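Remarks on the structure that follows.
Entry: chain A
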Amino acid sequence: MIVELARGLWTTLRALIFEKKVTVQYPEEKKPVKQRFRGRHYLDRYENGLEKCIGCSLCAAACPSDAIFVESAENTDEARYSPGERYASTYEINMLRCIYCGFCEDACPTEAIKMGDNYELSFTDRRQAIYTKEMLLVPVPPGGKPTPQVTPPGVYTRSVPEMKDPVD
Partner candidate 1 sequence: MAKLINLKINGKPVSVPEGTMVVDAAKKAGIDIPVFCYHPKMEPVAMCRQCLVEIGRPVIDRATGQPVLEENGQPKLQFGPKLETSCSTPVSEGMVVITDSEKARAGQREILELLLTSHPLDCPVCDKGGECPLQNLTMKFGPKESRFLYDEKHHAEKHFPLGDLIFLDRERCIQCARCVRFQSDIAGEPVLGFSQRGRHTEIVTYSDPGFDSVFSGNTTDICPVGALTTADFRFGARPWELKSSASICSQCPVGCNVTFNVRREVKAGGGYVIKRAMPRQNEQVNEIWMCDKGRFAGYQYTEADSRLKLDSPELDQALSQAAVKLAESASQAVFLAGGRLSNEDFYTLKQFATRLGAKAYLYTRHGGGEYTTRYGLAPGSNLGNLGKGDTVLVVASDLYHEAPLWYLRLKAAAKRGATLIVANARATKLDEFATFVIRYSYGDEVETVKSLSSKEKVGEAIKNTHHLVIFYGADGLGLTGTTALAQACADLFTSLPVSQTAPKANNGLIGVWSTPNQQGALEMGFAPCADLAAELKDKTVYILAADPAGDDPTLAEALKGAKAVIAQDILETETTRLANIVLPAAAYTEREGTFTSGERRVQRFYPAVPARPGTKADFALIAELAKRCGIDLEGRSALLVMNQIVANEPAFSGITYAKLAEVTEQWPIIGRSDLFYGGTGYENKQGLGVTLSLTPGVSPQGRDKQATLLSPSPAAKEMRGEGLRPKEDELLAVPITKLYDNGTTVAPAKLLAAHIARFDGVFVNPATAKKYGLENGSQARVSLNGVTYSASVLLDESISTGVVLIPRSFGIPLAEPAFVLLTALEPAQEA
Partner candidate 2 sequence: MLTEKYPSEIQAIFAKYPVKRSAVMPLLYLAQREEGYITKENMQEIANLLDLDVTEVAGIVGFYTMFHDEKAGKYRMQVCTDLPCALRGADAFLEALCDNLGIRVGETTPDGLITLEEVKCLGGCHRAPLFQIQEGDMVAFHENMTVEKTMELVEALRKSVNSSPRAATA
């Protein structure tokens, strides 16, 4: 019996002394997520600051839990949010509904909605779980301008980036 006890204690001691610790002191210490981790979404911008989202609502259509709500409006050269004619005037994701499947990301024709690294979502109110466009949009990249922008006519005529012939 002593032997068994000692063997068991040895296992404990071995783990304590010789093995590498796996415990992470969260939240002081955070582990990096994997490359294909699907965390909280963000809405991307082009380098010049224009929003990639064109308000097409395909993410909302793809969403299996109906967590996304999009309303769109028309761009003008005086007040341009995104390239082309259409932009999202409202973009909301209900994070309580979201199941982080990433279908929205797949459906997006402009790679505007992307799933990021952030998994630290907590709310004290159900309303807080609704992320608005302002909360989802990334900051304007350096050198870019915030939206809406005043743009020269005839430049940003296409919503979806020009398709190219596939190169093998």
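Brief remarks on what is shown
Throughout what follows, contacts are C-beta pairs under 8 Å (C-beta built on N, C-alpha and C of every residue); 3 or more make two chains touch, one makes a residue touch a chain; residues count from 1.
The candidate set was assembled so that all candidates are chains of the complex that A comes from, given by their letters.
All figures in this text were calculated on a predicted structure; none of them were measured in a lab.
Touch with chain A in this complex holds for only one of 1 or 2, which is 1. The touching residues of chain A, counted against candidate 1 in their complex, run 54-58, 60-61, 69, 71-74, 84-86, 90, 109-110, 157-160, 163-165.
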